[in-house]
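A single structure is presented below for examination.
A single protein chain has been removed from this complex, and every other one stays in its place.
Chain lettering (A, B and C) follows the sequence in which the chains are written, and residue indices restart at 1 in each chain.
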Amino acid sequence: MVSTTNSVNTNKLGLTLNEYKGGASTMCDGCGHDAISSQIIKAYYDLGIEPHTVVKLSGIGCSSKTPAYFLGKAHAINAVHGRMPSVATGVNAANKQMRLIGVSGDGDSASIGLGQLCHLIRRNINMVYIVENNGVYGLTKGQFSATADLGSKLKNGVINDLPAIDICGLALELGCGFVARSFAGDPKQLSPLIKAAMSYNGLAILDIISPCVTFNNHEGSTKSYKYAKDAEIPLQELGFIPYFEQITVDYEPGTTTDVEMHDGSHLRLKKLDRNYDPFNRQSALNSILDAKEKGEFLTGLLYLDEKREDFATLMNTVDKPLSALTAEELRPSKDVLNKIMAQLK
Amino acid sequence: MVSTTNSVNTNKLGLTLNEYKGGASTMCDGCGHDAISSQIIKAYYDLGIEPHTVVKLSGIGCSSKTPAYFLGKAHAINAVHGRMPSVATGVNAANKQMRLIGVSGDGDSASIGLGQLCHLIRRNINMVYIVENNGVYGLTKGQFSATADLGSKLKNGVINDLPAIDICGLALELGCGFVARSFAGDPKQLSPLIKAAMSYNGLAILDIISPCVTFNNHEGSTKSYKYAKDAEIPLQELGFIPYFEQITVDYEPGTTTDVEMHDGSHLRLKKLDRNYDPFNRQSALNSILDAKEKGEFLTGLLYLDEKREDFATLMNTVDKPLSALTAEELRPSKDVLNKIMAQLK
Amino acid sequence: MKTLLANQSEKLNQEHIINDFSIEVATVNGSGSQSSNSVLMRSLFHMGIPVSGKNLFPSNISGLPTWFTIRLSEKGYLAYKTNKDFLVAMNPQTAIEDVKGLAKNGVCISPAELNLPAIRQDVIHYAIPFNDLVLQVTDNFKLKKLVINMIYVGVVAQILGIEEKEIENSIAQQFDGKAKAIDLNLKAVKIGLNYAQENLVKTDPYRVSRIDKTTDKIIIDGNSACALGAMFSGVSVVTWYPITPSTSVCESLIDYLKEFRLTKDNKATFAVIQAEDELAAIGMAIGAGFSGCRSMTATSGPGLSLMAEFVGFAYFTEIPVVIFDIQRVGPSTGMPTRTSQGDMLSAYYLSHGDTKHICVIPGSVEECYSLTLEAFDLAEQFQTPVFVMSDLDLGMNNWMSNTFNYPTQPLNRGKVLTAKDLEKLGQFMRYKDVDGDGIPYRTLPGTNHPGAGYFVRGSGHTEAATYTEKPQDYVNLMERLSKKINTAKEKFLPKPQIHLAKNAKHSIIGYGSSDFAIQEARDYLSQAKIDTNYLRLRSLPLGNEVKDYLTKSDTIFVIEQNRDSQMLNIIASEFPDLAHKLISIRHFDGLPIDAMGIYNQILTKCQ
Partner (left out) sequence: MKTLLANQSEKLNQEHIINDFSIEVATVNGSGSQSSNSVLMRSLFHMGIPVSGKNLFPSNISGLPTWFTIRLSEKGYLAYKTNKDFLVAMNPQTAIEDVKGLAKNGVCISPAELNLPAIRQDVIHYAIPFNDLVLQVTDNFKLKKLVINMIYVGVVAQILGIEEKEIENSIAQQFDGKAKAIDLNLKAVKIGLNYAQENLVKTDPYRVSRIDKTTDKIIIDGNSACALGAMFSGVSVVTWYPITPSTSVCESLIDYLKEFRLTKDNKATFAVIQAEDELAAIGMAIGAGFSGCRSMTATSGPGLSLMAEFVGFAYFTEIPVVIFDIQRVGPSTGMPTRTSQGDMLSAYYLSHGDTKHICVIPGSVEECYSLTLEAFDLAEQFQTPVFVMSDLDLGMNNWMSNTFNYPTQPLNRGKVLTAKDLEKLGQFMRYKDVDGDGIPYRTLPGTNHPGAGYFVRGSGHTEAATYTEKPQDYVNLMERLSKKINTAKEKFLPKPQIHLAKNAKHSIIGYGSSDFAIQEARDYLSQAKIDTNYLRLRSLPLGNEVKDYLTKSDTIFVIEQNRDSQMLNIIASEFPDLAHKLISIRHFDGLPIDAMGIYNQILTKCQ
C-alpha cells in the first residue's frame, strides 16, 4: 500500500463523501433523479474534484432542482426554463477552467429548450450535460414532454400520439462528440459513464431514463422502472480508471477497448453480445433507429469522438480565464484612444 | 386534344400565370430567392390551385419577405423571426382545409427558429416548408447562419469554425415524412419537388440552396452558385404528374419509380448513377452523412413516407374547419351550464 | 363517556364562537389531504355556512409542508384571514411553528405522538392517536397514508358539530360514484367521529350550526371558472404550455371540452395543443385567431415575458387572441405557488414599441367566468390581444359564488367580411377605418372569394395591407390603433364597480382578488368611523368613470398586491392631472391579501 494519508473514508483530496453532498432532496421518494444525484456525488468524490472548481447548471423542473442536492460547495446557476445551455456557454466563455455540469429534464431540454440544446451541441461547449428523462413534466404534474414515446400512456389514460424526440439521436445528428444513454436504475453503468463524461473535453451528453414515480411509473408508461429494466440492453460493460490510478491490463484484448480520455483517464469498454462500435457515428445512428423500431432500449456509450475541438479552443483566448484578466489587460491605453480619435477627425 | 377551354396561356382554372404572381421583388438582382419564387408561382399555376385557398407563411429575413412576391391573392402571415412554425400550426388547427406554404431562411429556421422547426416536424403539420438556404443572414448583411459549412469563408475573410446544422439530416432524424434538397439554380429539379411537396399530406421540407449574391457568392463560400453547380449530385431525375393529368407509362420499369401521392398525383423518380432508395430513412441519413464527409452536395428527393398521419388527422376534429363552426356548434346549451352548476353546489 | 363532550359543550354555551372562525390543516403535499379538506369545506358549505378555502402549498410535488385554511364567516367574508383559530397539525415538520402561529386561545388537534400540548398553555389541545385509529380502517400501507386524513375530518366534525349527513354527501360528491372509495373514506370519518365523541372533552368555544347562507351558491376555483367562460365563449383553439398557477385553466378546460364539445360521432369542435413553450403557444393562438377561431392561451409570469414579442405582433397586425395571465409571485421564477398582482405593468405594456393592451380584471370567480366571456368578444370585436388578469389566489383557491348566468348575448364575432360582402364591396382594405371607430374589417382564410386574401406583416403597412415605410402611413396606423383601443375604452370595456358611501372622506381603488379583503376592510373602517368610497377596476385602459371618481375624491388609496404600486403607476400615467391624490397601499408577501392588513394601513394613513 502506497497511500497512507487517505483513509478509506476520504478521497485523494482527503475529503469525505459527505463533503460532496448537497441539501436534503425534495424529490418524491423513489424518484429516479435522486439516484442520478447519488452517482454524480460519487463520481466527483471518486475523481477527487474540488467542489468549488465546479459550476452546476440547470433549468427548471424537478430534475433541474437537483443540483441543490449534490455538491453543496460548488458554484451553481439554476437558470430559467429551457435556457441553461446559453448560460453555460457564457460561463464557459468567461472561465474555461471551471468544470461545468448541467442537469436538465426532458421538458427543459427537449420541449422549451430544444433550440438552445441543439446550438450547445453545435458549439461543443466543454461540459457534462445530463438529461434526467422521464417523459413527462414532473414539476407541473405529469403532462407529456417531447421525449414521451409514441403510444405511451398517462395515468389518466391519455395516449401520446406524437413521436418522441430522441436526445441521443439528435445529439449524434448534430455532431456531438460524446453521447451516452443510461438508466437511473443501473448505477453500475451510470457511474463510469458519468466519470467518462467528466473527463471528456467537449460536450458530453447523457440521456438518462429517470422514472417519475409520481406521474409516469405505471403500466403503459415507457419510462417506468419496470419498462426500462425489462427493455434495457446494455451495449458494453464499462469501467473507468481515473488518470491518477494505475492502469491495469487485466483484460482480454479483442473483447475490450481501452480509450484514453483527454485528461489521461481511461474508459474501458467490454463488449457484450452485440458487436457495437462506439467510434462510428453513422453506425451509432443506425443502431438507435434500429432499436427504436424494435422497441429496444439500448444503453451505454453510444458514441465517442476524442478529436473534436471544444468551443473554448476555437475561441483562441488567452490561457487564463477571461474573468481573471486585470484592468490593465482589459482596458487599452490612452494611446489607443488617441489613435482612434485621430482617425475619426 | 381533349381540352378546348384552356388556351395555352391559362391553367385548368382558366387563370393566367400572371394571376399567380405577387408584388415586385425587392431582392438583389440575381438572388436565389427570386428563382425559387418563380418555381413556386409556376407550381401553383401548373397545379391549378386557387390562390385564395393558400396561406403563405414566413418569418423574417430576405427569404421570408418573398411570399409578398408570389401569389398576391393568397392569405399571408409574415410572422416574427424564427417563429413561423407555431403560427402555421395555429392556422392549420383552425382551418385544416387551407393549403399552407412556409418560406423561411437558414437564419430564420436553423438559428433562432430551430426549436420551433423541430417541433413542427414532430407534429407533422400539413404544409410545404421551404428553407431558402444561403448560409448567411442576408437581411442583416451577411453574418454566418447555423447552416454555414465548417471552413466556409465570409467576404471579409472570417472563417466559420462550427459545423453546419443540416436541415435535411435533422428533418430525417426527427421523422419528417418528406425531405428533399435542391438548388435555386436547378429549376428542372425544383419544379417537380415543389409540386410533390404540395401534394404531400404532411410536412414536406425542402432545403434549397439559394445563393445570396450580395454576401455569400464569392470564392470560399460553399453556398455560391458556382460551388453548388460544381458540387451538385442529383439523386434522381424527377417528373411530376398532377392528379388531373393522364398518367403515361412510358418509363422503363426497374430504373424508374412512380409514387402516388395523397391527392392522386404521381411523382416519378428516374434513377441516376447511384442506387438511392428514397423510401428508407436510415439509408437516407447515411447518404447524407457520407456525402457530407466527401463534400458532395446531394440533391433530389431524400426521403418520402406516404403513411405518416398528419397533425390534423390526429386531432380528430370535425370535418369542417373549426373556424367555420357556428355559434350553435361552439357554445354549449344552457342545460350544460345548469348541469355543471349543479355539480358545484 | 358518551356524553362527556356533549355536556361540556353545553356548559360553555355562553361563550360559543359560531360559524365565524378559521380552520387550518397542516399536512405535507402529496399526502392526499386535498380530498379530506374538500370534504370538510363542502360539509360546512352544505350546512349553509359561507366558506372559503385556501391552499398554501410549496413549489414541489411531495413531502413538503402544505396548509389548507377554511374560513367560515356568517357575514360572507371570503378573504384570507391571517388569524388561525382551529389547527389540525398533521405535519411533524411544522407542528411546533404551526401551534405558535395559532390565535390566542386557539384549538389544536394533533397526532398523540407529537406531544404538542407542551408548547402553548393557552391553546386547547386534542391529541388523537391517528396511527392506532387508522389500523381500524385499513392495513394497506399506501391507503393508510391517505385515509388518515379522513380520520381528522371525523374528529373535527365531532368537535365542531358538523352534521354527519353533510359529510356523507360531501364524500359522495368528492368520490363521484366510486363506491369503494366512498365506503373506505366514510369508515375513516366514522372512526374519527366516534373516537372524538367517546374520548374528548370539549373545552373550546368553536361551533358550527346550520344556517341558510349558501342556497344557490356554488364552490369553484377561478381557473375552472375561466375555463367555463372560455367554453361558453365558443373557444375552439386552445394552446398552452404548463405553468403553475395557470395550468388548471387549460386542464379543466380540456375536461369540460371533452365532456361537452364533442359531436355525436365523437369528433372534437375544438383543438387543444400542448405547445413546446410559451413562444409557440402564443404563436399558435395567433395563427388560429387570424384564421377565425376563438383562440386562447393561459400562462403565468415567465410565460408572459416569453410572449412579449408575439403579443406586440398581434397588437400591430390586429389579430384577436385571449391570454390568461394567472399571476404568481415574480420576478423570475419567484414563488410559483404564491399569489400576486405583479404583472399589471408587464401585461398592459407588453412588447417593445408603443403598445397598450386591453386587460380585463376579474374580482371574483364569477367574474372569472363572465369577464372571460367578455374577453373573447372584445378580442374579436377589437381585433387585438385581450388579457384576462387573474391570480393564483383567485385561480387556484376555492371560492363560494353565485351560480353563473348563461350568456344573454350572442357571440360578437366583430367585423368580418363574407364572400358576399366582398362581392358587394368590390375592393377590401384590411386596415382602413371605414366606420370612424378605428376598427377595420377583416376576412378569414376559407372565405370563398378570390379577393379575400391579404398580407399580414409586423412591419409597416398601409390601409391596403401593403408594405410601407412612409412616415405618414406609420403615424396614421398608430393613431388609428390608439383610436380603436379608445373606442373600446369609452364604450365597451367592463366598467368599474363603484360603491359610494355617504359622508366618505376617503376613497379606495382596488382590483382583482383584493376585492373581498377590501370589502371586509371597509366594514372595519366604517366601524372605526372611517367611511370610504370604493371603486373596483375591471379593465384597462382606464375610462372616464375612473377619471370622474378621481376628480370627486380627495385622497385615494390604491390597494394592490405588488411591490411597485403598479396600478397606481398606470393611473398616474393616464390621469397625470389627478395623480397627486393617489396613496399606495401594498401587500406583496405572496400570501393572499387580508382585510386587517388593509384596515391597519389605511388607519395609519388617516391619522
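Following the convention adopted for this analysis, contacts are C-beta pairs under 8 Å (C-beta built on N, C-alpha and C of every residue); 3 or more make two chains touch, one makes a residue touch a chain.
Quantities reported herein were computed from a predicted structural model and do not represent experimental measurements.
The absent chain, not drawn in this view, touches the displayed chains A, B, C throughout the complex. Residue in contact with the omitted chain (choice from C:Pro50, C:Gly63, C:Gly222 or C:Gly301): C:Gly301. Only one of B:Thr10, B:Gln143, B:Thr256 or B:Gln282 touches the chain withheld from this view, namely B:Gln143.
When the whole complex is considered, the residue among C:Pro336, C:Gly363 or C:Pro494 that touches the unshown chain is C:Pro336.
Within the complete assembly, A:Pro51 is the residue of A:Gly32, A:Pro51, A:Gly138 or A:Gly300 that touches the hidden chain. On the side of chain B, the interface with the absent chain consists of residues 26-29, 60, 62, 80-82, 111-112, 114, 137-141, 143-144, 146, 214, using the contact rule stated above. Although one chain is not displayed, chain A still touches it through residues 23, 50-52, 54-55, 67-68, 72-80, 83, 85-95, 97-98, 115-116, 119, 315-319, 321-325, 327, 329-332, 334, 336-338, 340-341, 343-345.
Those residues of chain C that touch the chain absent from the view are 58-59, 301-302, 304-306, 308-309, 312-313, 315-317, 329-338, 340, 342-343, 345-346, 349, 351-356, 457-460, 469, 471-472, 474-475, 478-479, 482, 562-564, 566, 568-570, 572-573, 576-580, 582, 588-591.
FYI, only the chains that are shown with their structure count from here on.
With centres set at the average Cα position, the gap from chain B to chain C is 44 Å.
Mean C-alpha positions place chain A and chain C at a centre distance of 40 Å. Averaged C-alpha coordinates give centres for chain A and chain B that are 35 Å from one another. Among the residues of chain C, those in touch with two or more other chains are 276-277. Chain B has residues 115-116, 119 in contact with two or more other chains.
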